[in-house]
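All protein chains of the complex are present and in place, except for one that has been dropped.
The block that comes next holds chain A.
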C-alpha cells in the first residue's frame, strides 16, 4: 500500500474543510492518507482533519515559523517527513502552489500541478493551455508531489476521529517574514465551494454598479466572482477572479454577467453544471458555453432577475 502525506489547508489556525476534504478524496485513491496540519496554531485544524473520512492519521506541527505558511519553513518541514511517503499532495490552493514546487525541487522530483484526475499511482490527468487540452502524464519519479484541482473532486465525508500526533517544526531558515494580510471578511459562501456563483465582468462598468451583481448573489445565497477585466478595473477584489490564473470553480449554477467569455475566463468555470450568460452582445463567446443565454442590457435584466427569483 502506498502512503500519502497530504498538506491540509490551514489558514490562521482554521482548517479549510472543503478544499482539504476534496484533496482527501483524490489522495485516498492512492493509499493511506496522513494529513499534516501546520501553522502558528494548528491543533484545532488537526482535530477537524481527523474527522475527514479516509484520513488514517493526522500530524500537527505548531510553531511561530509556520504561521502564515511561509513557503521556506513549510517546505522544510514537509521535506523532513518525506522519507515515509510515496506521495506528497495538497489541494491546489495558492498556498499549496507556493509550497509544493519548492518541496518537489528539494526532493529532485517534478511537481504535478493542478491534477484533475488520478489514473493510477504514477499517472495523472491535468488541464493545460487554459483547459483547452487535457494531458495524461506518467511520472518516472520515485516520489510524487501533486496538487489536486479541487473543482473536480467531491469532498470526502465524515468519520470517527483518526489519531492525532504532535510533531515539532524544523529549524526556521529565516528567509522571509510575514508582514500583513488584507482579507475582506464576508458572510457569503466561499467561491470555490459555493453551489451557486454569480460573476460580473467589465460590462458592469464600475465598482458601485457591482452592487447589482452582489444583490443577485445574495438573493441566490451565492458567492461572487469576477473576470480579470473587472478586477483589473478595480470593480472587484483580486480574490474574486475566476479563470486560468484565478480560481477554478464548478458550481451547480454559474451566472456570468457582462463577461465576454475569453478562454482564460472559461478555463475557470466551464465545468459548472449549469451556465447562464447575460450579455448585450449576442455574438459574445460566453453564449457558446451557456446553457441559458439572455441577450439583454444587464442594468435592466439583473435587477429584474433579482426581483423575480
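The working rule: contacts are C-beta pairs under 8 Å (C-beta built on N, C-alpha and C of every residue); 3 or more make two chains touch, one makes a residue touch a chain; residues count from 1.
Criterion: contacts and distances are computed from a predicted model.
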Undepicted complex member, UniProt protein name, chosen from "Multisubunit sodium/proton antiporter, MrpA subunit", "Electron transfer flavoprotein subunit beta", "Cell division protein FtsX" or "Ion-translocating oxidoreductase complex subunit A": "Electron transfer flavoprotein subunit beta"
Selected residue (touches chain absent from view) among A:84, A:180 or A:208: A:180
For chain A, residues in touch with the removed chain: 11, 68, 70-72, 75, 93-95, 97-106, 108-114, 123, 126-141, 173-184, 192, 196, 220, 228, 231-232, 237-239, 244-245, 247, 252-253, 263-264, 270, 273-276, 282, 287, 289-296, 301, 304-305, 308-309
